[in-house]
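One chain of protein is taken out of this complex; the other chains stay put.
Take a look at chain A:
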Amino acid sequence: MAFRRITTVFFIVKVIQYGLIFFSPLRAFDTSTSLFIEQLGAKNDSLINKQFWNKLMAWDGVFYLKAMVTGKQEFEHEYAFSMEWPRFVRWLCRGNFELYNVLKIAVASELALNYISTLLLYGLTLQTFKKNTLRTHQLRALAEKSALIFVLSSATGFSTGPYSEPLSTVLTFLGILARELSIKTDALGRFECMWTRLPLYSIVSCVAFSLASINRSNCVLLGLYYIWDLLWLAKSGKYAKTLMFPLVSGFSMLGAYLYHRSYVPFQDFCPQRGEYCFSLGAKLPIPMINFYSFIQSRYWNNGFLKYWTLANIPNFLIALPNVVVLWYSTIYFSHQYPCRNLKPLIMITWAFLAGVIFFAHVQIVNRIGNFLPLHVWYLADRMNKSKKESVKVNGDDMLVKFYFLWLIFWVPLQTILFATFLPPA
């Protein structure tokens, strides 16, 4: 029943979104799409292309499409967008790299990944809260509500186009689920890694987290899971498990991340580039300055408090609902409904919020915050607890209600803004 309901709601939401895109006005605010199509040698004359497909080639999607069509990255700023997602789409294209074919496959993959992540979140919710004090029907309701809220998440508008977030979301949920399945946590939060589940932890979760972080840099925060586990195991004196579970996985993940985000650009651009080419050590081919921070700062003006200007107040307002709900979710699961097994996720959410608020273009929280399930669980749990119709909504639930109302309006608005190439990006 839950599966059918989630699937139905998912496809209804997508049909509405694609319908909104199809019927949106042809004249976009940013008129560069026609130049982009022309330069990639595609023909832009059919009605369906003009009315639908062209509208999905907006914002950062353009960088992904270029990499998908040409199979390479040309300039250093393009390294901000990983090649993993384009490679995956190119593999699905089976040699036909004509722009519209690539776009169609990217959009279909995006849709499939969105659906898979919704189902994964359902499973992940069941697994995560199994260890807590919920009765079976409450647990199932929580899982179903989480999945349905996720369908209507604030990133939904962007995930109609060829963006890379859904791939990282699937990998993140898969990694968290694999880790959850390979550990045992008691009510006091003490946990145990099971030797029989070592492959699930050190292979499945490690590979999933590594790929997620290569694909989207913000997912590198998932490494905090391994730091948390390492500290717990080391504190309990389980050194063999410390080594084989979090230490091996953590180093593998860090190694994969550094290889893609530092070593590869270092090989491609150094020493001619100067700037970040001062290596970490005489024989260590990794730049001293973080390459990713360098390009974010140079080309997108990201950096500590750089976005804190009066002109950006609207962007802070755009981000406000998600910032508030993400923050409240950490407080909620720390104090009101303390779930010890959620501690590392709470830390990840804090680190993510700090990064987005102080270092990034804050409004992107609406798009990239989707890999965190904590706020979705907060919303779903509050809805679960105030589910009797007669119960008056107040306090925390008022916030949840307001946020949910915001989502109902935000999702179609964001979809239209994206289709007409209007900000926020």
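One rule holds for everything that comes next: a contact is a pair of C-beta atoms (placed from the backbone, for glycine too) under 8 Å apart; a residue touches a chain by one contact, two chains touch by 3 or more; residues count from 1.
Assume contacts and distances are computed from a predicted model.
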Options "LAMI_0B01046g1_1", "Sister chromatid cohesion protein DCC1", "Exosome non-catalytic core subunit rrp46" or "V-type proton ATPase subunit F": UniProt name of the undisplayed chain: "LAMI_0B01046g1_1"
Residue among A:Val89, A:Val102 or A:Ala141 that touches the chain left out of view: A:Ala141
Residue touching the undisplayed chain, where the options are A:Val62, A:Leu181, A:Leu198 or A:Met244: A:Val62
Residue in contact with the excluded chain [from A:Tyr18, A:Phe97 or A:Trp406]: A:Trp406
Identified contact with the non-displayed chain, of A:Lys14, A:Lys50, A:Arg273 or A:Lys306: A:Arg273
Residues in chain A touching the chain absent from view: 20, 23-25, 27, 29-36, 38-40, 59, 62-63, 66, 74-77, 135, 137-138, 140-141, 144-145, 148-149, 269, 273, 299, 311-312, 314-315, 317-318, 361, 363, 383-384, 386-389, 392-393, 401-402, 404-406, 408-410, 412-413, 416-417, 420, 422-425
